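The excerpt is restricted to a subset of chains, each kept in its original location.
In order of appearance the chains are A, B and C, and numbering begins at 1 in each one.
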Amino acid sequence: MPLFDLPLEQLREYRPDRDEPADFDTFWAATLAEAREFDLAAEYVPYDLPLTGVDVFDVSFAGWGGHRINGWFLLPSGADGPVPCVVHYIGYSGGRGFPKDHLLWPAAGYAVLVMETRGHGGANVGSPGATGDPHGSANPQAPGMMTRGIMDPADYYYRRVFTDAVRAVDAALAHPAVDAERVVVSGGSQGGAIAQATAALHPGVKAALIDVPFLSHFRRAVEITGRDPYQELVRFLATRRDSAEQVFRTLAYFDGINFAARATVPALYSVALMDDVCPPSTVFAAYNHWQGPKEITVWPWNNHEGGGGYQSEEQVRYLHKLLSEG
Amino acid sequence: MPLFDLPLEQLREYRPDRDEPADFDTFWAATLAEAREFDLAAEYVPYDLPLTGVDVFDVSFAGWGGHRINGWFLLPSGADGPVPCVVHYIGYSGGRGFPKDHLLWPAAGYAVLVMETRGHGGANVGSPGATGDPHGSANPQAPGMMTRGIMDPADYYYRRVFTDAVRAVDAALAHPAVDAERVVVSGGSQGGAIAQATAALHPGVKAALIDVPFLSHFRRAVEITGRDPYQELVRFLATRRDSAEQVFRTLAYFDGINFAARATVPALYSVALMDDVCPPSTVFAAYNHWQGPKEITVWPWNNHEGGGGYQSEEQVRYLHKLLSEG
Amino acid sequence: MPLFDLPLEQLREYRPDRDEPADFDTFWAATLAEAREFDLAAEYVPYDLPLTGVDVFDVSFAGWGGHRINGWFLLPSGADGPVPCVVHYIGYSGGRGFPKDHLLWPAAGYAVLVMETRGHGGANVGSPGATGDPHGSANPQAPGMMTRGIMDPADYYYRRVFTDAVRAVDAALAHPAVDAERVVVSGGSQGGAIAQATAALHPGVKAALIDVPFLSHFRRAVEITGRDPYQELVRFLATRRDSAEQVFRTLAYFDGINFAARATVPALYSVALMDDVCPPSTVFAAYNHWQGPKEITVWPWNNHEGGGGYQSEEQVRYLHKLLSEG
């Protein structure tokens, strides 16, 4: 992969104008209020696997529309007193996978609540999922999730997902083993976009770990990359040639740069300079708008895998420092 | 593409056992009865294009769940008295496209009612669609439509589609310009599968034109081809490793060989011997079960494009003969 | 496909210098005069298909060198008096296909004469052809047609094709059912290039419909795109390393920008901004040189499919307005 985006020194200054609907905040306030009319009804079913160091639960709760959202909840065994909790969101196409995929935070002494992204997880052999999206689409869609309901913000797929994510934080805050003062959101790619939005939408979030986030600065993304999932948008626009104005109107309610501009908690970002799935300028566009204290790890030679396990360990150290201090 | 399936002489005799649920007929009778509780409410909006030889209408009607299903209705201009009507179903990924794509039957003196396959048509640049699938999926799904709702026959995507297709025939039969004694179903690939099912489900259908049909003999299809859309099933089974039994239980309600075994009207099939999307043995499996009078055109050197325009002209001649005689 | 060419605002002004041989007009005048020494000998054989709304003929006439060129001629049934006629040229690799592919203009009340591009149509499963190119090549060639005879303008493939195209207009003008005051040329990609050249070469043409034209501004095309068919040129130049000067000398007689600079009739163009087969700057290079009244439809999210059926309907409306007025 050759370099294809702006040079790093320009990326560090790249802070494009935002295209924000006037009713952005109203839209989200109403959406969340409506979702909270459903009882959260979080359930924790012990998972049958002979583990000794961690207690694993199959968790579910009511997300947008009261739909059941599945996930994992892992708690270090034998903790004395509430522990911090990382609410983790999944990348595009993946389901929740297996408890074994989420053992790092428990090994660090934290709980982790892994939320599934509804509808995903049906074709990712490494990360099976359990949660459907019972809400269909009023418009024809491209395969994948990017264009489901895209002709109307109220109908758009990520309205449901971001709402689920806020409710997942609600669930974490309500769990007796969790220290409600130390709930953090995290995720990479789509998961990073969800964490980014949730940090802006939920005042109970104390920090965010955002890796190579997707769903940021759509206008530039669709012009600079030829890869999925952003290409789902291009395929839709190329097919439904009269829909562009409405599509971008909808996307403005979900653009990461509009959430970043509202977030005030500390954040650790990461970005990869050869990432042609979530190009670095779209990541810096959000990062440079983030209002809270922030750091970004730059991976110069990587594509969308970003910092991988190196970044995970950065995050363990970052939270260890942040939550000890705080 | 090398030959990869059975030799033609064996294909002509290939008639595998069927795996049919005991309540197959009950399932479909109940499904259709439930759908018909919604008023069909067919609407025909004249389409604004300065044509003189054909009258074009943007049609919609209530399909499964009362959802609005869109399509085109084209009528030869100035016909004196009711004309025969071909109800046409679309192949995988396509929407209804443009009126210009459906001018052959009007040029032959027939009406044509083109039904959209709900949800498709969002990413096929040549065939945009207008109809969403407002019903989501209770299970996570592979991108595409093959696994939407696949864990339960009642929830499966093609239950809604086949029901829409039956209602499309209802609409054609009810149109004053259509001769209700001469309504025919047609389609290729997915459209062929829908036509095949509809011919079995709707007693008002007089004949069927079925090209390289999809959705037939699933068990063999997933073992013999490595191409989409059948591979959507394999991806799902590979991911949700505990779902195979339920998946095949669901599919049995939708397998073309079970519909073919119930169809009694005349049919013109086509099959391509180098078709690795809908392998010839899966086509012959249905054809050899078809109970009505039947012919099949064999295209020895073609892949899934099958007979293309050659076969379209075969169909014009076939219907001309059949409907004149009838 | 990411954007890769100039931004739209620059495209609208992009009008490169032309590289035109001094004897350009002489070359073409002599070529056409020579071709017209052969009797046109247009033949119209009724095509055996039971259609009622359109009369279909298998047409042939003497093109360059007196070679028989095949096509379709479709006439709305029962027209009272001469009708306008669209002479339509085919895109690269395609043959004339089937009558059903050309029913839009008859449905709009026009005749259409579809001309085959000699030699093409042998390997495009959807568009079989019937016309060979009996003239070989004095030079070795790359597979395809782009380099056939390219070492000498007199021997170059497109000299024969453009001449065939002029003769096709002669045929249309001579048909008794055609209104000779309302003959229009059309085509997409290679067909657009042929229409563009023919509009400049034949004074009987009244308007041109030119979609995503090929064969324009060769110098830039071979430097900016890595896709076929322009890559046929690059392969040839890479192989016959001493031929570049002669190749470009030949191409100058066939470059669309040199034809556009001579065309004075109204034209409706279309261009796609993500088209890496016929890059938008090569299209605007010709459009901006066009001397007649002109409009261009810009498709921002499309590749070489351009406007597809949307553009076809634009054309129906455009001609309806133009020819009614005229």
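Convention: contacts are C-beta pairs under 8 Å (C-beta built on N, C-alpha and C of every residue); 3 or more make two chains touch, one makes a residue touch a chain.
Quantities reported herein were computed from a predicted structural model and do not represent experimental measurements.
Of the identical protein chains in this complex, 3 are displayed in place, while the full assembly in this structure file contains 6 copies of the same sequence.
What we mean here is this: only the chains that are shown with their structure count from here on.
If you sketch which chains touch which, every chain touches every other chain without exception.
Across the assembly, the mean Cα position most removed from that of chain C is the one of A. Distance between chain B and chain C, defined via averaged C-alpha coordinates, is recorded as 37 Å. Chain centres here are Cα averages; for chain A and chain C they lie 50 Å apart.
Chain A and chain B have centres, each the mean of its CA atoms, that are 39 Å apart. Counting partner chains per residue, chain B has residues 125, 128 touching two or more of them.
Those residues of chain C whose C-beta lies close enough to touch chain B in the complex are 49-54, 76-77, 97-98, 100-101, 103-104, 106-109, 125-126, 128, 302-303, 305, 308-310, 312-313, 316-317, 320.
Within the complex formed with chain A, the residues of chain C that make contact are 1-3, 274, 299-303, 305, 307-308, 310. Put simply, chain A touches chain C in their complex at residues 222-226, 234, 237-238, 241-242, 244.
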